[in-house]
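As you look at this complex, bear in mind that one protein chain is not there, while each of the others sits in place.
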């Protein structure tokens, strides 16, 4: 019996999730597409063959013909919908961020912590990306020795608008790096420092961050939302015996006009298509089995990313290193991970 | 309603098809696994959750709870099973070769040509590989100009045994190159010449082939079944204005021991995992819609590959160029392609 | 008439300079090799065909058959010998550092500033490396837009001994990066922050630095003297419209044992062989013409590198950002650069 999934939000991310649920995942069925503008939901529902549409996400989550939901609505609705799902006992795959603030993340954790099974999987899909998996494997199998540093570069062609600020580069774009570096290294951050070079035009300048970890490692993150040349995510993990780079999947190299070139995509979808597919597959599998994915991020991971982002914003605005206090993992999440 | 698929043959290829059918394709259901040794079928059926097993492939194809079949049994059974499927009116995805000889391929074509819908899709999965797709797109969109030459390199770690001969390198391994170059270039071969260098050990030496096409292009194919260093398939399409290389998907690069290295897999599965998934997805889609994939190979393509292979074996054995006579495409296949 | 050159110091660097002077540069002649241990000087002199040897560097510089000298003796002798050369009016190519401290560098500058022609060229050879030249050209010709960030990675196989500290990584190894980033960007540093991750063994851990420039750019430098896997210098210059990477010259790629690998050298010589050759050629040319190289570093550049290094050591030891005060360029050096 297929898991009947509602996709909440019919924007770029919601549309892609609908495509994956409907077309890539045996065991899942695209049941409902929901958007505040029902006409947008209808377009996506028709394209991918959903059975119904809706405009009230909480009502959709409650439908008896909906077993689980993907939350891909605006960021400020995530925690409310996640809590609604927790109350309805229906598993959700929630796009990042869990909530715009760490405090709001805590409310989801508070709601979830007495559940008998995990409800919220968070959409940090890079944990499923084969390149990060290979990087983590090279650390875990000892081949590069103990980890010393992780260098991360996150570049977009351009930021969505002039309202996109350096703060948002940290809270919005960098959260993937905060999470995946913490996942690969298996440790927590203890401090963060942030810089921003000057651009000559009106566009938001990149931010450069240096984070320290509880295990004595350094994590550097450049987030450059106006890199102009392409969507480009790079990373290197440096160990005591060697290092490993992420390499992006590329299908062809072109010899034309005095150049030998590989192409960048203009957005993230080709780069992380496989990661999204594997993430969503693991989510459906976790619903079928009742056991959380050992790889996937949960609400606690979402909270950690929010804590780091807030420290990063403070560091940028105050021009100084900001310490990040350790927080004890609630028993629910510790047990989850051990079970997984 | 899912397409209920029987997988015939529980060897390496059959097991991989069972995995894809059961775990990667919405719209498909792994109904039966069949193998002459039923105990092997049982192992695969259990691993991927098939509903039943069998040891008589024709009986399995005839089952009322089987809508379609993947033929992954020994090569010399392919045509008989394909004909059985044609007679039962059940679509099949047949692993290459369609048959060990061109003449036997013709029997399948004879059987199929009066069908009202296509029955046989042939497993030349490289047509679905994103790298070959990018190569073909660079030709079709005019960016590299008209095609002049296609260089192809096919290398395995080692051949399955000492019984593997140069003839088999042509009939068995090279058929993928014969088909995909013909597909990318959109033309037919008119002649073939073959050489074999000398190895110092007992292993089968590579074969090097030069084929001419009806459009005046050259296709070079090296098949090296004992390349030792890894599974490596490469290709370059040279046009009048530029060229395009296939690039294999790689996830990481390792800096260790005075080397910066990317890894080869020992066999074809990682290299063509996505191609198999997309091929099988297109097959299920063609069953659902009743329309053949515009990309997939059919029985006629299988026959063409066999004709070229036979000319290649003759060229190798006689040490001379062998001409390949043009053959008119039967109306059934011409119509199929136009419909697609 | 060839420039008759004395090479002071017959260690690794001195030997390499003797090789270049004797075998790669028309217009130069290896006249004398000098080392405190004359037997070592003799070995190098014999290998490359020098006319004489010596053990007293100041006496050698004063010889009437010596027109110019390469200073490749221990670091703490550099400034004394540079001053001796200034007093003798004989051009020197001085290996970096100009002196172990900024204050000592100032003594050379004080001595040189009343000369009628430049005497000291400093051995920051990366300014002549074709990769850095290409990077600088991509900035100067506008193709990548205004510079925002420069990322630098400097890795050695291992540090010379347990006495090699993080401080030395900054004062010794990083000086190349301090100079070349300043050269490429054409600006001065205003602040530096430094971190050091923890190694589990006794070896010196890498240092990670973030420098700010007067033009609002960021320069990141990793110096990893125990990177284990190879000598590896990498860099990326990120502009507002694109970025450019340094690529190291590589002559072959090897397919062996499930790996496709390029090789690292165990030390810096192959990577920067061409830079040293071009640097020394420019030096001989500047002696022939009496005009300084427009690219080469001078004593002032050596002083700037020492100032930054001292700020870096302070930043590491005090765990905080250290500001770097601007210093006015003495007229002598300003005129030199304008003349060049």
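Each chain gets a letter, A, B and C, in the order it is written, and its residues are counted from 1.
One rule holds in what follows: contacts are C-beta pairs under 8 Å (C-beta built on N, C-alpha and C of every residue); 3 or more make two chains touch, one makes a residue touch a chain.
Quick caveat: nothing in here was measured; it's all calculated off a predicted structure.
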{"item": "Residue touching the undisplayed chain, where the options are B:45, B:227, B:275 or B:336", "value": "B:227"}
{"item": "From C:10, C:25, C:92 or C:150, residue that would touch the chain that is not displayed", "value": "C:25"}
{"item": "Touching the absent chain when the full complex is considered, from C:32, C:227, C:244 or C:336", "value": "C:244"}
{"item": "Which of C:138, C:194 or C:306 contacts the chain that the document leaves out", "value": "C:138"}
{"item": "Touch list for subunit B against the chain that is not drawn", "value": "145-146, 148-149, 151, 193, 195, 197-201, 203, 205-206, 208, 210, 212, 215-218, 220, 222, 224, 226-229, 238, 240-243"}
{"item": "Where the missing chain touches subunit A, by residue", "value": "229-230, 232, 255-266"}
{"item": "Residues belonging to subunit C that touch the chain removed from view", "value": "22-28, 130-131, 133-135, 138, 143-144, 241-247, 249-257, 262"}
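FYI, only the chains that are shown with their structure count from here on.
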{"item": "Chain at maximum distance from subunit C, centres defined as averaged CA atoms", "value": "B"}
{"item": "Centre-of-Cα separation between subunit C and subunit A, whole angstrom", "value": "43"}
{"item": "Overlap residues in subunit A, where contacts from two or more other chains coincide", "value": "241-243"}
